[in-house]
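Missing here: one protein chain of the complex. Every other protein chain is in place.
Presenting chain A:
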């Protein structure tokens, strides 16, 4: 009977080998994944017990951890919580959610591999480990101006430094108070969260980079104009149809101009004039002539369809697929299935401002260790060359004229040349259009590029156009940056 006993011992060896393998898989190979799970209470308690890094705007901490006496040891506090809620997100008992708290959780909590050597030294010195501090690119004045401007309306605003891609402001309204979600009282936390989550106006959604996205309306005409000018067939003086409406193939419904007014008395306009007056028939015609591939390629060069993280994920913008001619005409004026984020439209403005180069947007200027040494600092990078410098210059000149003498007059700033474009995006029968404005300033030396959207045109009477509602907000943001 010895031979089978020996074989049995081989089987026993195999059984134990399997246990060693499964243990290794759990405790080594997949340990990081398991520890990173949102419902992992151990990780949560461990990170709560560690002092989480701060989030800075300028020199001021908008999110920081203060010591408490309870089992969690620290309480997260948000200064100016409602102003920065969509930038910070919140850190609750259930983990980090939204904003930088979630996107840079590893750095803030101190679990990131970038902090490895610091952690090792903490291990030996017995110092309690700390998370890294994030210094944001935000300009508090611009952020405040954007928030005040949108006020109690729903909407969003993004400001970029066109030269670097640094995000100067990111506002989404309505907002919420992250302090109400950072407490240690579970029942209260749950109730607040359920209430915010279920609220009809969805305050937890960051409309600036996500949510359901917006139809861009006429601000998209900048992209169409860029495609036309880059195509080589068109110049700013090319003549386009400019009647009260444009006949479309395949359908009996024509493409009307805003208010059914002709763009010019002659029924024809130049490309420059078309942008200044936001002439729908001209751009509809342009879109059909250029074709959807050209239009889509131009949009892609501004960043449409790109997966961006700033470090929060930016929902990719798009102009729809498989368009027929009438749909293409609609798309060229920013309607039909065009869906964009305010971040994307700010990138369009910034690309034009920066000689045609779109910079990669980013929100974190530098990561600072607990010993105040800089662990990482932002390295601005090009995303793409959207248009040539010549085309950018022509577009700038046309957008300056739009603000000087066209639909964007409300964005004028004394002593500074502002380039801009209005938009009034329809989104369904019988509903008021979204008011849009994108701009940058100063036109000859751009320091800020802005995109503003106010849902349903805001509450200011029947004047729902982007020029009336959104342009003043953009102006205030630019003024805040230029100190005027």
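What we mean here is this: a contact is a pair of C-beta atoms (placed from the backbone, for glycine too) under 8 Å apart; a residue touches a chain by one contact, two chains touch by 3 or more; residues count from 1.
Please note the rule applied: contacts and distances are computed from a predicted model.
*Asks:* Which name from "Protein CotJB domain-containing protein", "Ketosynthase chain-length factor", "peptidoglycan glycosyltransferase" or "Heme exporter protein B" does UniProt give the chain that's left off?
*Replies:* In UniProt, the chain that is not shown appears as "peptidoglycan glycosyltransferase".
*Asks:* Touching residues of chain A against the unshown chain: what are they?
*Replies:* Within chain A, the residues that touch the unshown chain are 1-6, 8-9, 11-13, 15-16, 18-20, 22-28, 30-35, 37, 39-43, 45-46.
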